[in-house]
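Every protein chain but one is kept in place in this view of the complex.
Lettered A, B and C in written order, each chain numbered from 1.
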């Protein structure tokens, strides 16, 4: 860490910064510039709290040199984390596709969609049972009933399921049903929830908040990792900018930035990222070309009638066409599309063998 | 609501929009423009879900005419909501000041600060016992011990206390101690938490998320209001923009926008808004000049040693000087500064008579 | 256009809006909703100025239904604009690559780069002779000397050249040398300059400003088109957001949004978009996968010694590897990479036959 002193900082203020830093276990190295004195803190900085120095008299600002996350960093863990979910391998060379409706609306709707996306080649089924909605007057999801329908769809198709968990209290319930727990964008910094899923024996997909920086996303992953759960995926799904031509600004740059910064598998969700069915197809292709390990896409048997996010949902026909395109783009960038459960006779068995919940 | 059809929308698609809207209870009025057909939905729109139309074939986009929040809207409740907290009136003509440290760090620290801010004329004591921190490795607050120290500081000074609640599970505990519950910026859209504090008999101050729009802030207030708790304050505390000269961009424009849009009392927090002690004083003055009902300011007896947010905390001396300035600016805009508990012999009694928690 | 009246608008205010709209040539259709009266303006809106209605008493806001640009809109010109520059066709089925250094630094540097990028398969040579620089103390470009070196590189390789023009006064000079004039991001809304290049017989590539919306980009293209120059390309090169992990946020979503909204060829510049060499390669692939008509990439024979933008410049070797990847991705999305001048014996002749400047 670098502490930049103000031009008029006194010798006593400089000495106090050095004293405090060394009391926290750092070695210090002052540098006397033309206008500013700068103090470098080196060695073991585990106990050094940056904000302390920001607040000290005579300090202009501090500059972090090392990243604040450790368990999530690729520098310290150069090998990619590989997460096995039933028959599906996330974080390996193959590209994985998660697909399904925004919300589970009925037993028939989720079963119909599950068969359709499986047919087209999807690997994991998505669907929301608990829905965070901007308006208290909107449809809030089917709750546990929705989870049961998802489990039934898994039995019927062999596709592992991913679904969102919104509160600490429902973590055990959702973990009982889901193969992957999803933390939604609005909860990226819900630290109590992050700690709770950090203690569960289930992979967790953490979505970037719409105003979360990539660094903050990794700090939030660190909350999960530091609670003992090493099976974390991070997901780009659009950030909030001034541009209103798209619902969010799908920040695809995050994919190669994350691939460089972390060993965790990187997922891209162009459906929420763009909020516009016409844009999902080109941006899903782009996400594979940019190096995403997995893609998450919303599919609905009748988007015109969807209770949520219909405008960004593909029809099963559009999704099947997209899968064809994704296979070609994946091949072009040297990453085969993962095979489907259809081709793996162990699909259902593997899904049945998913790890047991241990709270 | 207005549904704008695509230029090439078919007559069947137009008819289907009309059919669906009328099935939801709306009356419709089509307008045939040069390029676009537009369908106006009028009458009772309670059961009309906008997203349904966004998703329909032939629809280009929808435009909302009425605001989506009802209980929070000033159009339907022109009189300001007035919230009485012990001796303090929020939402009336007087300007109220909440002050105290970011975190409760020790019994002595909070007692010392409470006496200092009371002496300078503050009306409410702030202090965090549960702290949301970006890093899992940072100080996370004293928890219930901190709440007990806050209560002791209230007993000693007569100042009502405001403190943050972060999780549904701790709502009863925090409500047992606090006079006002604070929902922090990161939890603005934590709907489970909003519903929980909506069922508590305590005023709630809801902070705007760093990427929350003003409309979303009011929709989140609506979550609390629609659960039965009508004592809600809304607080501007800085948004995330591209500008890095300040930690956040304190969006003071939100104060007059909120005063026009809602009847709820409006608070401004220049400490988190700017993140920089030098800027807190001018921006606190500006907040009063812009029409805030209350100001929240961080004060620490020794900011250089604060465990969190020291860089934006005022010393007790700076705070006393600020209070002098705020009194003059408040007078200039025709809003007297509220009196302090010192002058009100009923202060402590009133604080003691605060409403009982009813889960 | 829709004019939304305030809930308390008077009958006289409503009548005045109608009177004014009809005086401007519009037909009006009032809609009486539960809270608001809304007035739809239909028919010929050419003479209707939206801001007039925004300012009128009783008006809450106005909503535009038609796009404000006409010449740039795809709705009125469904066929793509195809621009021929020497042997290169922009806006057709083939993907075009523009490559070269940020700045022309010396005769040798530009000649060496031109040969290298031609060898690797680039179609157009880029290079800046006039450089907009944030600091008045930085290298500002070689000026006309740089233009002469660019022309020499064109003679030597047959590659058409694109270079930036920054001021009205230098439009004739730059047009004398360049095959395509570039308007940089900082000048997107420099209307005098847009009008000047609108009168020149040269294709113009207009870059999106770092805070320009897609709609504003097309309005700026409209400035050029409405001055008579129909050969306009639009280019995404990164916008300014809160995220600092990349220099800008390369908004790749703009590519499919622009392809839908306009008939003008769409270019993507991942070098300025990301500002980071490591990210240029994956994001260039992504841009082709997302449907860009052309890609612009910075290449420098020795990026470590570049006078500007070295951090985002590829080496010739990296560029050659990228071209291989782009060919495969282009094929995967059904758009062949354009052939190079090497394979076209008419390359140089065609370049010689470029249209004469007519001020």
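In the analysis below, a contact is a pair of C-beta atoms (placed from the backbone, for glycine too) under 8 Å apart; a residue touches a chain by one contact, two chains touch by 3 or more.
Keep in mind that this is a model prediction, so the values were computed, not measured.
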Among A:4, A:21, A:183 or A:221, residue touching the chain not depicted: A:4
Residue among C:81, C:308 or C:325 touching the omitted chain: C:308
Residue of B:157, B:211 or B:231 touching the missing chain in the full complex: B:211
Contact partner of the left-out chain, one of B:186, B:202 or B:285: B:285
Selected residue (touches chain absent from view) among C:105, C:222, C:251 or C:269: C:222
Sites on subunit B contacted by the missing partner chain, in the whole complex: 211, 213-215, 239, 241-246, 249-257, 260, 273-274, 278-279, 282-283, 285-291, 325, 328-329, 331-333
Residues belonging to subunit C that touch the chain removed from view: 46, 49, 51-52, 54-57, 68, 132-139, 166-169, 186-187, 189-192, 209-211, 216, 219, 222-223, 226-227, 240, 303-311, 313
Positions on subunit A contacted by the hidden chain, ascending: 2, 4, 7, 29, 31-36, 38, 40, 42-45, 63, 65-66, 75, 240-242, 244
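In this text, only the chains that are shown with their structure count from here on.
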Separation of subunit A from subunit B, taking each centre as the mean of its C-alpha atoms, in whole Å: 28
Where subunit A and subunit C are represented by their mean Cα positions, the distance between them in whole Å: 33
Subunit A residues counted as touching two or more neighbouring chains: 211
